[in-house]
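Missing here is one protein chain; the remaining ones are kept as they sit in the complex.
Showing chain A:
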Amino acid sequence: MHKYILRRLLLLIPVILGVTFLVFTIMYFTPGDPAKLILGESAQPAQVEALREEMGLNDPFIVQYVRFITKALTGDFGRSYSTNRPVFDEVFARFPATLKLTAAAMLIAIAIGIPVGIISATKQYSALDSISMIGALIGVSMPVFWLGLMLILVFSVNLRLLPSSGSETIKHLILPAFSLGVGSAAIITRMTRSSMLEVIRQDYIRTARSKGVAEKKVVNKHALKNALIPVVTVVGLQFGGLLGGAVLTESVFSWPGVGRLMVDAIRQKDSPMVLASVVFISVTFSFVNLLVDLLYAFIDPRIKSQYR
């Protein structure tokens, strides 16, 4: 098991290299001159040229990338073009807010998705099942930003129940977490339902019933643990989606997280900031996926025996 974890951690290195290379390339080839951005509209061409030289922006692409990576390895992602503060510190300061938002959204998604999926499967073709499936369809179909705006309209503007922006109290968390989590809740519901429907027809469920196990226990003990294996996979992947969705949600709700920081940075072509944010998010996602894979071992003994 330890060996497996170590191997997975080492695999993070190529993943991060790949991600940074991709983002660095995109930022490099998008129009706009960072030197001009720093000096402002009124700067003289000679000044701009001097700064470009100083920042190494005239070097070939690959030289710039290698320089970036070597520095990044020591934790130095450079300074923001717009605020001139170390980007790492800024991203790090904003990160807890994003983590709080995505974790809350994930909890909401799981708390809705798994129970509704189970009920839907055990009462297949009932009215309850139809309602859940229609609900799930609506849930996946609504864009995060649109749902966010609608929630603000209803709960903040009309009903005046919940704040529309800020992050001070738990009340501030409700609307953004909900609008971010609904899509995942819908996907988890559908996944739990189909997985459960498959498991409930298995022979070992019949064996459990033939032993006199109560139906509730058949579902929650014998069937659920087997049905959860594919659901856990989806939950892990959804976490990535939530991190991505957080970018939009944070903008809609003025949530002070990495997502909003990144959007502002992209707008200002603040490459160091964008890169640092993306690295943070992708490392988080990779860790969550590792956790999910380890979780399999606890659910399924057949997988555990392979982790050696």
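Simple rule for what comes next: contacts are C-beta pairs under 8 Å (C-beta built on N, C-alpha and C of every residue); 3 or more make two chains touch, one makes a residue touch a chain; residues count from 1.
The rule we apply is simple: contacts and distances are computed from a predicted model.
S.K.: Tell me the UniProt name of the left-out chain, picking from "ABC-2 family transporter protein", "D-alanyl carrier protein", "Na+/H+ antiporter subunit E" or "Nickel import system ATP-binding protein NikD".
M.R.: Record says "Nickel import system ATP-binding protein NikD".
S.K.: Just to verify: which one of A:80, A:179, A:226 or A:271 makes contact with the chain not shown?
M.R.: A:226
S.K.: Can you tell me which of A:7, A:123, A:171 or A:302 touches the chain that was removed from the display?
M.R.: Answering carefully, the residue with contact to the hidden chain is A:302.
S.K.: Tell me which of A:82, A:156 or A:202 is the one touching the absent chain.
M.R.: In the full complex, the listed residue that touches the missing chain is A:202.
S.K.: Using the touch rule from the top, list residues of chain A that touch the missing partner.
M.R.: Chain A touches the chain not shown through residues 202-204, 206-215, 222, 225-226, 299-302, 305.
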